[in-house]
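As you look at this complex, bear in mind that one protein chain is not there, while each of the others sits in place.
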Amino acid sequence: MYEGNSVEELDKRRAALEIGFVFQSPDAQIVTDRVSSELAFGLENAGVPPEEIRRRVAEMAGFFGIESWYHKEIDALSGGQKQLLNLASVMVMNPKVLILDEPTSQLDPVSAGNFISMLEKLNRELGQTILLTEHRQEELFPLADRVGLMEAGELKAVLPPKEMAALLLEQNAPLAKALPTPAKIAWALGEKAGLPLTMKEGRSFLMSLSSGTSGEPEIPEPLADGEKALEAKNIFFRYDKDARDVLKDFSLTLQRGRCLALLGGNGAGKTTMLQVLAGILPPYRGKVKRQTKKIAYLSQNPRAVFLKETLEEDFTLARQDANDWRQELSASPFFQALVPLLERNAMDLSGGELQKAALFKVMLTQPEVILLDEPTKGLDPFAKEELGDILREWTLQGKSLLLVTHDVEFSARYADECAFLFDGGIVSKGTPRSFFATNQFYTTAACKMSRGILGDAVTAEEVIQLAVGADC
Amino acid sequence: MRNPISEFHPLAVFLYFMTAVGITILWNQPVFLAMSFGIAFGYASALEKGRNILRSLVWLLPVVLLPVIVNPLVNHRGNTPLLYVNDQPITMEAILYGLFTGVMIAAMLFWFQAYSKSLDSDGFLYLFGKRFPSIALMVTMIFRFVPQFHKSLQEIAAVQKTLGVSTSQGTLKQRLQAGGMLLSALISITLEDSLQTADSMNSRGYGLPGKTRAKKIRFTLRDGLLFGAALGELLFFLLLWGMGKTDFYYFPALTSTGWTPEVIVFFAVTCIYFLIPIFIMIGEEIKWLFLKSKISRLPIPKHKSQP
Partner (left out) sequence: MQLALIVSFLLAGGACLLFFFSFEKRKPAVKDILPVVVMVAAASAGRVIFNFLPQIQPVTAIVIIMGIYCGKQTGFLTGALCALVSNLFLGQGPWTPFQMLAWGLVGMLAAVLAKVPPFRKTWAVCVYGFLASFLYGAITDLWTVMSMGESLSWPLILTAYAAAIPFNLLHGVGNIAFLLLLYRPLGNKLKRIQEKFGVLAC
């Protein structure tokens, strides 16, 4: 229903003008090749006179801070800029309602933060009505006026965020996992009403609990050096003779049977680094020592793994002996969920299923080292958990994993070691505990919440333990 | 070098070059063709980088030489046989005709090259988009898709290389098959994404009647002058051409209506017309030399930083 009419009856022109949509993929929803023409696209279709189009575009470009890249080609924009452009090209049409479908799922945390604060600004300064679906709850949940809960296509409840958080935790619903960390910690510590949602609320909650006594900071034991699976020594790489160095004196050792998570900002050269280690790009100085030739590389978009019409054909392409892979598939506790999907095309799978199928196909080529680029991108919390379990299983089998990621929570939980890539080289490295405990910004929500109040906690579980310990 | 013609209205630029190409094709008088070729080559070279001029000269040679060779072999008219091949005369007229056909083709290609450098795809789409909005939109969308395609292709190729599918290893058949699989995977992904593009277009009102265009290039006085010059030049030529004043025959012997006053005037006018871009270029250079002394700014000292 929209203003008393059912959506089906809504006339096409009104629907286009009054309801604005922003979709998941920053790339796929852009139509033209320039920022300027993209902003004008909707208004042109609506038949707005040229003078007014220019006025409205100018105004919106100012509001969104787009002036400096107004004349650029779309190809030259970052993912975050593209998604802001998508929002701006909808906002120029002055919609009454703005509907967003997981708009930040494909963005890194910094761009996602920018996008969310822009939404907040629209809502606060212009009173824009916003309807949004999203997995990324940490920042968005506290901003909402009301939160709806959907299950199996049915709207179960619509409540203010604090009450919704309490309801989910009360029912111990699976969705409760996605709630902001402060709420989860407070609930576990016995708080029932007025759950803290933001970091600020969370910190004052912890402060009120403990009398400032900090738990004993544990000194994490450094991991013993194992067998080296892959070693990069003083690597230099650039794309072109006259280009700048993307990797500068980069050195890294990956131990056998370990999972190493590499974090870093945008443009730090993470993807390039993986491709150099995989042997896809050659360094112009330095050497990569590989103990094995069986190195697999998985890019950000798991669809790049599939070449055929059905999963079945693709798996057969990776391992000729169909009986062989079928056996492995049904024997694996993680992958057997793929059995009913074998006839499907990879493009028709959900994000989690797709990631799982991609991992299985990679596994069929029996790699010893697996390099993963942003494996958690676009995954919901359950799919992430399953991914983590698969990765853990693989390290136990002796495979060595290197993942490049923005996902600090995931790295804190599943990696054996974490490292930070900046300006083409590694600047810090350590176990997740020591790594995140010393980081100020690039760290987990639990760590941000408890820093200086409760020891060196990195995960929500640790904060709860420490808080309970401090209470006694 | 900066190209001042590219700052004119696309319609004026288009007509300017099409007139130049049209006259070059239709008037086969040798002196005129040499002039047209010289100016077109000079103009195209001024817009190109040094190495490209050299390359276009190398590529020019066969274009001019081919008609010189082919023409006398198939065309045996002409009064002045130079030698006989298979009892067929090779005439001087046929060789000359071939030579100037080559010069005409070369001149035409250089005019087109200068045109491509003067009317970029934006200008072309502006012209085209008025009558053909959907086609123009499609071309814009293709421009957007091509670089995106190349990025996705690099991603797919990188992943598949580690999974054993690569166009750089194996037998020719394997490499071809790998290429085919990569291309069809690429198309698969992009077609899938285009569903979201479709949603985005529909939700922003694509296909509603009464579409407007935000971009408007003003047709100013100087655009009018260039447009008028091109139209006048074209009409002048068509008039003389229709009256047979510009006729020039290579066969049976080189004959023409001679340098009548009309032809001399037209030749001079055309020469000036062809040189318009060069005049504007020189004019702008002088203007900026003059302006620079007025817009003087203190140089900001820069320290040298390590690259």
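Note that the chains are named A and B in the order they appear, and that numbering of residues resets to 1 at the start of each chain.
Assume a residue touches a chain if its C-beta (ideal position, glycine included) is under 8 Å from a C-beta of that chain, and two chains touch if they have at least 3 such contacts.
This structure is a prediction, so every number in the text was calculated from the model and none was measured.
Every shown chain that the unseen chain touches in the whole complex is listed here: A, B.
Of the candidate positions B:46, B:60, B:139 or B:231, contact with the hidden chain is made by B:139.
Within the set B:70, B:92, B:254 or B:269, the residue that contacts the chain not displayed is B:70.
Although one chain is not drawn, its touching partners on chain B can still be listed: residues 21-22, 25-26, 28, 67, 70-71, 73-75, 94, 97-98, 101, 104-105, 108-109, 112-113, 115-116, 121, 124, 131-135, 137-139, 141-143, 145-146, 148-150, 153, 167-168, 175-177, 179-184, 186-188, 190-192, 194-195, 197-199, 201-202, 206-207, 247, 250-251. Along chain A, the points of touch with the absent chain fall at residues 309, 345.
The criterion applied here is as follows: only the chains that are shown with their structure count from here on.
Look at where the CA atoms of chain A average out and do the same for chain B: the two points lie 47 Å apart.
Per the touch definition, chain A reaches chain B in the complex via residues 12-13, 15-17, 19-21, 23-25, 27-33, 37, 40-50, 53-54, 57, 73-75, 86, 89-90, 93, 275, 278-280, 295-301, 303-308, 317-318, 347, 361-362, 365, 367. Remark: chain B residues 137, 140-141, 143-144, 147-148, 152, 155-156, 158-165, 181-182, 184-185, 188-189, 192-197, 199-216 touch chain A in the complex.
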